[in-house]
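First the structure, which I've put down as structure tokens, then a few questions once you've had a look.
With one protein chain removed, the remaining protein chains of the complex are shown where they sit.
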């Protein structure tokens, strides 16, 4: 979690984002797997943890030099992490989260430090990548139910001129609501869809992970520091 | 091969039939497997040999006592062998030959020694069992292409009053012709059918085995002894 | 309450049967529901009617109904030849499923895990036939 509010997503912030996501996944791995029990195959936490640990290892190995290093761009950092997730996760969430990060990285291009509008465009690209790959729509009880409103909330905040960390916090909040919205839904994609109507009544594990991902982004951008400052200013 | 022509199929003749079939399969196992190479999975000889060896072992173990023993009926002998084939062969030919023998055995019922008409009925039942199980018709390039004309030839001979061994020899001849007739056919049942039109130009391995089975029957019934006698008489 | 349903997976390959059983057990949340039967007695590729019988018999003796999934055509023959020997009472408790081996097994396992009856398990497995993946 960044102690200061950041005005842009640079490579260091991107790395902090990924480390924060990895830490959240490690902490919540059991919960994620439990969510995957009634509607899936009880491996979502294990899967994502395998992937995020590999991302951490790559960040550590790269040091300050490679794509993950201080010299890299945020686009490179996210792209490399995306490829690692695709390679290592082993479940549906691997290609999906991996594609999200790769698309975000690609959308950021060569910019050394992305502003709110650029991050918004990157998140939109991530969502589009997930939808193109998995073909889920909002309402199918998948991670898209969290990611879609999160991207919309981020864009709205950015358009209204909110500072980057606050846009990220809005996205995280929308992701949480979106994840909760999956409970009454019948799953129409992924393993949960094998259950048909019996998939109703459960929170989708991948939607919860998306919430963790966006919360980690808000934290890495120092949304809390911003809120604290706003609190002081009031 | 029986040195004397038999007038009926009793338990001893049934056992001799099965032993003769097993010997023929052992001798031709390589050829049967080779026939299964271009149109199948190169195991027909291996499959049938596994089955007929198990039949031999059961005949030996039963000695003169059990179903396979001198005290049994030919129906019991064939039924037991059929069950052994179903259990042990491991390929399509197991349930098919097994069903054939079981049905033949069942059709013979309790008769201690079956005459030509009774054997004809048993062979007809065998064919019906194979067709019911495998749903192949004449022309589909399967064992049915050998068994169907063989049964018809046996019935014809029996109706015309031919002695049992001669009816069996006629059946064997018709089976050989039937097997040869599969060469130009496109397989429509069994593994060979996976090849579609490319299955054309090959003799069906199961049809060849049926020829061996009926040749063994003719031999066990002493068809050659009969022919020799006929030759002497002439 | 309907009888619980067990799956018997009959393949020419022991590895294929075991692997598909492993996948089906994972989605069904329990290996006790799925029995793999694969290969010949001497370890080759083929189907063993004896092994099929043993697996089905074990399930029937526990009071379970049985859905049998098969891989290739000759496994169908093995299964049908065995079924032909059952008495009517048992015959009603065993169903041969007309479905793709892996996809049908997974669908059947998911359905069986909900306590569905044999007819429903079979129906859901048969839906897997024709389902698109892409």
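Per-chain numbering from 1; labels A, B and C assigned in written order.
Rule of thumb we're sticking to: a residue touches a chain if its C-beta (ideal position, glycine included) is under 8 Å from a C-beta of that chain, and two chains touch if they have at least 3 such contacts.
Bear in mind the structure is a predicted one, so any value in this text is a computation, not a measurement.
S.K.: Shown chains touched by the missing chain?
M.R.: A, B, C
S.K.: Quick one: which of C:18, C:41 or C:58 touches the chain that's been left out?
M.R.: Considering all chains, including the one not shown, the answer is C:18.
S.K.: Taking the full complex into account, find the residue in A:6, A:50, A:169 or A:208 that is in contact with the omitted chain.
M.R.: Spelled out, the listed residue whose C-beta touches the missing chain is A:50.
S.K.: So which of B:8, B:113, B:195 or B:225 would be touching the chain we can't see?
M.R.: If we include the chain that is not displayed, B:195 is the one touching it.
S.K.: Touching the absent chain: which residues on subunit C qualify?
M.R.: Considering the whole complex, subunit C reaches the absent chain at 11-20, 22-23, 26, 38, 45, 70-73, 76, 96, 98-103, 106, 128-134.
S.K.: Touching residues of subunit B against the unshown chain: what are they?
M.R.: That gives, for subunit B, the contact residues 37, 41-42, 191, 194-195, 198.
S.K.: When the complex is taken as a whole, what residues of subunit A touch the one chain not shown?
M.R.: Within subunit A, the residues that touch the unshown chain are 41, 43, 46-47, 50, 86-92, 94-96, 98-99, 133-134, 189-191.
What we mean here is this: only the chains that are shown with their structure count from here on.
S.K.: I'd like the Å distance between the centres of subunit A and subunit B, where a centre is the mean of that chain's Cα atoms.
M.R.: 68
S.K.: Hey, what residues on subunit B touch two or more of the other chains?
M.R.: none
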